[in-house]
Each structure stands twice: as C-alpha cells, then as structure tokens.
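Reading through the structure tokens given below for one structure.
Complex shown without one protein chain; remaining protein chains in place.
For reference, chains read A, B and C in written order, and residue numbers begin at 1 within each chain.
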C-alpha cells in the first residue's frame, strides 16, 4: 500500500530497524520540509472550514524547530530531540494545533524516556502516548473530524505492525499510511470539535486540515526511518 | 444645425414667438425629465473627474421643483416660476451645482422682472443674467472646464439670434445648440475650477458634467418653447 | 491582495510596535515574547485582567488595556491564539498580589493555550481564574461540540470585569462579574464581504454580488448559512431575533447594546443598523440604556456588522459608567 496523498518528502536514509537520535532530527527536518511544501494546501483546507491559518501556523512552528536544530542544539537521545521540539511548537504555533502538537511531541518524548535506540514496540508506544496526549487536551473522539481521526488509526496500525514483527521503520510507515487513510476519511464527516464545528452541516465534504497535517508529519517520521513504500 | 447630444426630451408645444408662464413651467418639467433620464450619464461623467454625484444632485433638485409645481404652486409670471425653482434648487441640490444653478435661475428671474410675456431680446438677456450669476459665484472663465463653457457660448448665440430677428423660441434653440457644442468642447480641457481641478492633467479627455447638464437644461427651455430642430 | 503592510509575517510585531508608540502614556509593549501591559502594572492589590487571542480583531485586545479595563493583552499571530510563553509572563507581570483573571474567548486554541499558561502561572505562585466568553448565538451549543464562540460580548466582559477590579473587588468577585456578563450577553454577526488574512492572500470565503453570510464569526470563517442580500432593516431583524430569543428578553428589561463594525463597514451603515435595532427592542418593551456603535471587535477589513446585547442591572450600569481610559474606550478620564 503506497501513500497517495499530495504531499511527499524525500527519503533520507536506509531502512531502520531501530530509531536513533539522528532519526529524530531527520524526522523533524523532514516534517518541516513537508509542512513548508504543503503550507498553501493546509491553509486552503483550513480556509474552507476554519480560519485559513493551519499551514501558516505549522510552517512557522516547524521552521522554528529547524532553526533551533541549526543553531547547534545537540540533544543526546531521540526523546530529548522530541522534547525540545515540543517546547518550540508549544511556543510558536499557537491556535489549537500548537498545544495539541506540542502535547503530542511532549508525550512522545516522555514515552521514549532516556532510550538511545527505539525499537518497533517503543515506536508504537510513542505514537500511542502522543495520541493520548492529544485526546487528553482536546477531548475529541474518533469521528469528530479532527486530527484524532488520523492519530487513532495510526496508533492501531502501528500496534498491529509491531505485533506482527515489523521493524521500527515499518511501524512508522504503517502508522503514516493509516493516518493518511484516516485523514481522507474525514471528508464526509460533520465536525463536532474545533473551529469547523461552528459550520455545522456545512463542514461536511472537506478534509480536516489537522488530520491531513498529522498524516504528513507521521509520513516524515517514516521517511526519516528510510521506510516508505511510495 | 441639430442637437446631437445623447439627451432628448419630447417637444411640448408649437413655435413660440414670446414665452409665457406656461412655457416656464414646461421648461422646468422638461428639465426635470431630461435630468432624470440622464441621471446615470451625469453621474458617470462626474465619476470620471469628480465625485459621482452630479446626476443624483440635479435629479433630486429638479424632482423637488416638480413636486412643488404638482403641489399646486401657482405663479403668475415666468419670473415667479423661475424664482420659485431657484429657491428649491438652492435648498435641495447642494454641492457646487446647487448654488450655481440656484443663482442662475434667480438672476434669470430677476432679469425677467414682472413681465408676463418674454420676447427674444428678453430671453437672451435672461440667459446672460443667468450666466453672469454663475460667474459671479463661481469665478470661472471660459476654458476652465466648467458649466461656463456651455453658458457663455449659449449667451453669445442667443444674442446673435435675437439681433438677427429670431423668435424667443429660436433664441433658446440657438442657445441650447451652442451650449451643447460648448459642452462637447470641454473634453480636451484641463480643469482649473471645481472638483475636476484636483486631477490636474488627468482631467483632460472627459466632458465636464456641469457643462453637459447646462446644455440639457437649455435644450429643455427650447423644447418647452416648441423650438427645437432635431 | 493589497494591504498597508511590509510582509505578512511582520504585521503583528510592527503593528503592535506602532500601537505602543501611539499610546506610550497608557501601555508598555514587551516585544519578545510579545504582550502588552498597562503602563503602571502591576497595580498593587488589584486583581489583574489578562485577555488575548489572535490578532486581526483590533482594537481588541490591546486597545482595551488601561485603567478600568485590561491589565494585559496577549496578541497571537493573525487569527491565531497566542502561546503559553506569551500568556505566562503577561500573567506574572500584572499580578499585583490579588490574583489574575484570564478572559478567554471560547475557541479550542485560546482555551488550550490559556489553560496551559494558567497551570504554569499557578506553579509560579500566581492565583489564576478563568472565564470563558461564548456569546455567539449563531453557533448551536451542545455537550458534544466545541460550544459557542466568544465574539462581541468579550468587549463587555473586559470592560465590566475591569471596572469591578478597579473598584477593588477580589478575584472571586471579579470572576463573578465576568461570568454574570457572559451569562447575560448574546451576539450575532453578518458579512457582506469576506476579509483576506495577509498570510493566506485570498479572501477567507467568496460571496456573490447578491449573497450575504449570516452567523459569521470574527476569524473570516464562513457563517452558518448564506442568504440573498436584504435591506439593512431585514438583516437587522435576522440578527436580533435569535439574540432576544436566547436571552429571553421581556418588556421592562434594560440592555447594553453594541452595533459593531467588522472593519470595512462605514459608520453611517452601523448607525442605520443601530436605529432599527433600537426600534425593534423598544417595540418589545426593552430599553436600550447604554450603547456602543463602531469598530470594537473586527475581522480585519471584513464588510459586515454584529449586534451584541447584554441584559443590564443597576450594578452593571454603575460599573459601565465608571471611568475607563484605554486606547479604544475612554470616558470619565
């Protein structure tokens, strides 16, 4: 199954059995790249059912993350990389997506702890912690037409892949694919959370911008692990 | 020589050798009609080099003149008709055109005095008094791209026609034709008075709205006298 | 898109810098992270009031910083809630020892960012209470949704809670006044034309020459439904009806009325809407006791208007009339 979304990002390395600090850095740089490339698309999706800033917000935030990495931040573990990113996102993205992605990366970092290498089960647990963080903050359920509609299938596919013996990279790849399918599936939904909910029935027939960006960011994680079947 | 302007108004009576109170009333009703019909044209001309209100202002003013006539105003002389109209125009038109046309009609009325019948020389004198009133108030000279560029040739033609033995109706007809030619001739001019002067060189290549409305109003005077060669 | 800006990303910083220079007698601008405080803050012993939200709604919130209103305003990016690292230092800066009230418009982003900042402020020893403004009757409220938006009523909450803080009420009392205002204010808006967010570069929605959006918010988001253009009196009735219904206004009620321009509406049109609103309220026996007409909470250059109605009582009238001295609202001072 290949990713068919309009967003793509170049593969950065070979297939990863476990994930390293370099992987985490590559993930964030890759996420920044895919978000920048799709800034207009995300603004447009948000324009339809929101306030036309999602692409701008994420681009501003991930650019800041990259700027900090460029400035010579030198974290020792994947968890530290993600924690730094979480703090930057929290203080630069704003809007709903800022605290949600900030919490997601913070919880992901917490889940990884001090590990220097991340195996497939840890990768799945990391995604689950991130998702749980988003739910804890945003209180959305699957079907509310939010980024949770991408995160939850991603977590489920990651768990299934890990249980089936996949590598960490493959786990991320499975998650990204499921997130993308979940984002596509938000299209017919009527929003019950976030800004799109103000539109009522008029929110249907549009893809949720946060679900789409979640799929992009998870795809960047898989690409960073060298594990994407295009 | 026929009137070739875009504005026309139906003839109301037979050829008049002298002008009566009925003529004066017919003039004002005819002026109201031609102004109403050409409201959009006059707005458009004013939009190009002014503030897009000349047609609206004159339409409001002449409608008020007609409303007073309809309300049973019953003046005994042409002069009284014109004086009433002057007062109404002064208090309803506003802008530059209000005081200028108000003064024109007031001076015209004064020139006619108590006469019940107006002959060709009196008709020419009436127009001259009107023009002089506009000059006294507005201080414009021929060539400044204002209604004076219609009034002054009108007065000159009226004088010439009267001297040549024309009837009062023919005097008005000559005046109207000359006013129309004068209005057309404002097109290349750079405005030195009125709102169009703010545009400097950009005022060229447009016809002056007040000159055009002057030609229309004088045409209505001739039509009311049954004296227009179309 | 034509705007008097230098670059989309510089709009907020440059605009706030200009604001700070224009009102240097009233406010201090803290540039990094960005927030605005009352010149004389913290006011010792007074409850501090902090509000904020996305930029593009000016004069909200910075225009309401000053005596008798806010102690701090925290501007986010255009139409984007500010971040906790802005809200936290603003909160600390205006704590005069009596605690701080956060006035938060009910948007997921604003709620989450203020929530985080409040937690962090509490960790730093500042007592924080929050009040959520959710006055927009265009949005159907339900347990399962994000609820109603905060719009025009925010101006009233900031003013009246600010007046309560100024007279010396403690944090609970100030929060209670704010909540009372929230409970008694309802708003509804209309757009004749959308606005263009600088970073997006295109209008936030498209309307045909004969269409208007009823129930728009303040973020250029589309409204609840689209109808054919109507005259001002008809539109006014449409906006007012759900407000009076939701507030269950009855004869004898006294209200504070705001007819607010969305940024691109001539004042003359707002007064035409005001005229009809008063006429309709009076026909119901409702007395308009105080009013505001103008641009008080905007959506950039959006063409349209909103109506906000607050049920008054004697105490609220007294608080309203007390001195206020901010860039955008000033009397008695």
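The rule is simple: contacts are C-beta pairs under 8 Å (C-beta built on N, C-alpha and C of every residue); 3 or more make two chains touch, one makes a residue touch a chain.
From a predicted model like this one, the values you see are computed outputs, not experimental measurements.
Of the chains displayed, those contacted by the omitted chain across the entire assembly are B, C.
Checked against the full complex, the candidates C:9, C:225 or C:330 give a single residue touching the omitted chain, namely C:330. Which of C:117, C:137 or C:192 touches the hidden chain is settled by the complete complex: it is C:192. Within the whole complex, the absent chain has one touching residue among B:28, B:96 or B:135, and that is B:96. Think of the hidden chain as still there; on chain B it touches residues 43, 47, 49-53, 56-57, 60, 90-100, 137-138, 192-195, 197-200, 202. Mapped onto chain C, contacts with the missing chain fall at residues 1-7, 11-12, 14-19, 21-22, 55-56, 58-59, 63, 192-193, 209-210, 212, 229, 231-233, 235, 263-275, 278, 288, 291, 293, 295, 298, 300-301, 303-305, 330-333.
The rule we apply is simple: only the chains that are shown with their structure count from here on.
With centres computed from Cα atoms alone, the innermost chain of the structure is C. Seen from the C-alpha centroid of chain C, the farthest chain centroid is that of B.
Separation between the centroids of chain A and chain B, computed from CA atoms only, is 75 Å. Rounded to a whole number, the gap between the C-alpha centres of chain B and chain C is 55 angstrom.
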